[in-house]
Every structure is written in structure tokens, then in C-alpha cells.
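Yeah, one chain of the complex is gone here, protein chain that is, but the others are all in their spots.
Right after this comes subunit A.
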Amino acid sequence: MHIFSMKRDTKKKSIEKIDNAPLLYLSLSQHIGKPAEPVVAIGEQVKKYQIIAQGAGVMSANIHAPVSGIIQSIGKHPQAEGSMTDMIVLANDFRYEELVLPSDDVAGLTPEQIIALIKDAGIVGEGGAQFPTHIKYTLQGHKIDTFIINGTECEPYLTADYILMKEYTSQLFEGITIVNKILNASRIVLSIEEQNKDLLDVFRPFLAKTEYNHIQVKVLPNQYPQGGELQLIKSVTGKVLPRGVLPRDEGIIVSNAGTVYAVYKAVAERKPLTERIVTISGEESKRIGNLEVAIGTPISHILQSQGLSGIPDEDIVVLGGPMMGKNVVDTSAPVTKGSSGVLLFRKKEIKRNNCISCGYCVDVCPMHLMPMKFEENYRKEKYSQLEKYSLSLCIECAACEYICPSDVPLIESIKKGKQKQREINN
């Protein structure tokens, strides 16, 4: 599906930093899997980059202090969409005392050592899924043929990955080399979208170097959802992987460009993941750009940097992209490792109409489902029918509702339908 872009203005904006917030909220659940366990006590003084929570169990990841300060509290705090989860509240002392980081030679590191550094740094996939990266790179004997660096940022407005690839290019390429020490992939593909083709000029001098000339840049059409893992694998390798199969088992690893950059920082500079780039945009945004912010920064602080004391009555705030992001109902909620944007849109009354069976949703569904059937069966409370139309395969990309001329509540039916399925299965 073609979707409008709206990236033009923020593409021109260099990465900026804003002053850090006085209070940072570090969620213990910034990854799939169990919440991390705090390793600091309330009242304790911590330094920047110090570990404050340790990954618990396999699919978990460490959390580090993005600034120096005092642990104020540990407890429930709202996430963007309003649900409560455990977070460490860190009071910034604005002294920026950093942990003394050990430096070491990158060249001499073994794959195991690199994975250990990635694990220590608490890196998770920055594309949104927040899958712990050290688990992804643990190959368990599988041979990797293709390593794909995902630079296809297919959601409108977002330019966080674009600007990272443009301004942190050398770090990105160095990161690719580091990751491939683990993966040993024969084919390395950096994918970008047609609309960001200007990056080719940025990449050219790097690709000319002998250490990078085996990296292939692939320009993919402006399609939504091109950046979805399964869709991207198909575009690059031609393989159609069923949902639920680990790409690794098929010899493919996909990592977001931001994740690869984080690996560079973790391995070459020994810095844990405490910052990320967030696009500030949207039709109602007073200021647009690409900010490098501390993870844990409350959304209210980012709004303040635009001169807003809260969400204006006539606006809505979205954390992430406009297609798959979260509607922010509590601005004290923080930016997490997977947040790629803070967007402001005008609040619109959506007039829902009956489905007229135009079939547009069927045409655009990347998983080849019939989204209209989810709404119909959910409305009629025929929950057992939902799986007959493969509801569980839905990746909730929202292309169906984007294109729907009747504004049928498809995503709501899909999410509530999945909830019903869970209730029935339990």
C-alpha cells in the first residue's frame, strides 16, 4: 500500500539534544519477557551509565542510568497508553558524573565477548518490538546467510532512522562490521526506502572502502508496511517466512539501523543504551526535528521543549508512528528504548460507518487476511470465527483501517478480538 510520507521537513533537521529532564522514569519492562530486577536501592546515588536493573530470565534486558542522580522511588508509574508498570524514578542531579568506562580493542574481541557486551548494554530492537538483541544474535549453531539492516522506516512522519543513517554513518557501518563478526553472514543488505534515496550519496564514500564494499544497499519502494520484518525479508531475499518462525532458523537476521548503532556504542565505546533518537513532528507540532533524548525522559518534558505544558485540548499525542504507535493519555509516561517519535495531531471525531465490502482492506493487508471479517465477527460476538480467518496472523499494522472509506473500527475489533481469544483459551 502506498502511504503519504510527511518526512520532508524533519529529514532536513539535524540531530539535536535537549536539556535532560529533572526526573527520569526507567521502565523495568522495555523488552519482551520478564521485567528487569532493580539492583539499586531508593536513595542511592548513581552515576551515568551505571546499571540500575538487571535482566531477569532469558528474554530480559539490563537498564542503565541515563544521567547521574539519586534513585527517588521504585514503583508503579503509567506508560503512554495509561497502563501501570514498575519503573525506577531517577532524580537528575545535573552533575553528569559518568561511570569510568573500560576501553578495549574491538579487533581482538571474540563473538562471545561481543554478545556479552551487547547483553551488558541492555540493547533491544529499536524498531518497536523490543526483542533483546543478544538473544537474537545467539545463533545456536544456525548458519546465517543474510544480515539485513532495516533502514526502511515505513511509517509516515518518522525520520529517526533516516537521520541516524545520515549523520552517524561511520558508526553505523562500524556497527555492521561488529555485528557481522558474530553472524558471519555472506550477504549484508542495508535496506532503505525510495523516498530516502538521497542516503545513497551519504553511503557512497563508505561503500568505496575495502572493509565495507561487501555491504549491499537495497532501495525498496515506498510501501507500507515495508519495514515489517516478514515483508522486508521477502523484499530482500524473496523468502516468505511464516509468522512465528524465527528468521534466524532460516539463516536470516534483521536488525534495525538504530539497534546496530547501539551495538557500535556498546562495543566500541562501551556505552550502554541510555539514549535514542526520537522524531518530533505531526501536523500540530510547534517544533519539529530529531532529538537525541535520554531513555526515561517523560513525554511532558519533550512537549515542554515545544512550549507546551500539556496536551492541548484539540490535539492528541502519539508515541511512535501514526500507524502503530500509542496514543499518549498520560504525559508523565517516558520514552522507552522502542519509541521512535512523539507526534502531535489534531483530534478528529471519527464517524464510523457500516462496512460496504469494498475489499480495500483485503487488497492492502500484508498478511493476506480479510480484516473486514474481524469487525463483522467481533460485532456479532462470533469469537470462534475469528481464528477461521487467521486473526492471530495479524501484525496490527493498521493499513486496513488507514485505507477504509467507511472508517470501520478494524484495529479495535482486532485487538479486542485477540483479547477475547486469550480469555477463551485460558
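The rule is simple: a contact is a pair of C-beta atoms (placed from the backbone, for glycine too) under 8 Å apart; a residue touches a chain by one contact, two chains touch by 3 or more; residues count from 1.
Basically, contacts and distances are computed from a predicted model.
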Not-shown chain resolves in UniProt (candidates "Helix-turn-helix transcriptional regulator", "Phosphopantetheine binding protein", "Electron transport complex protein RnfD" or "Ferredoxin") to "Electron transport complex protein RnfD"
Touching the hidden chain, out of A:163, A:252 or A:403, is A:403
Only one of A:179, A:324 or A:342 touches the unshown chain, namely A:324
Had the left-out chain been drawn, it would touch subunit A at residues 4, 80-82, 156, 230, 240-243, 245, 316, 318, 322-329, 343, 345, 350-360, 362-363, 365-370, 372, 375, 379-380, 389-390, 393, 396, 398, 401-409, 411-413, 415
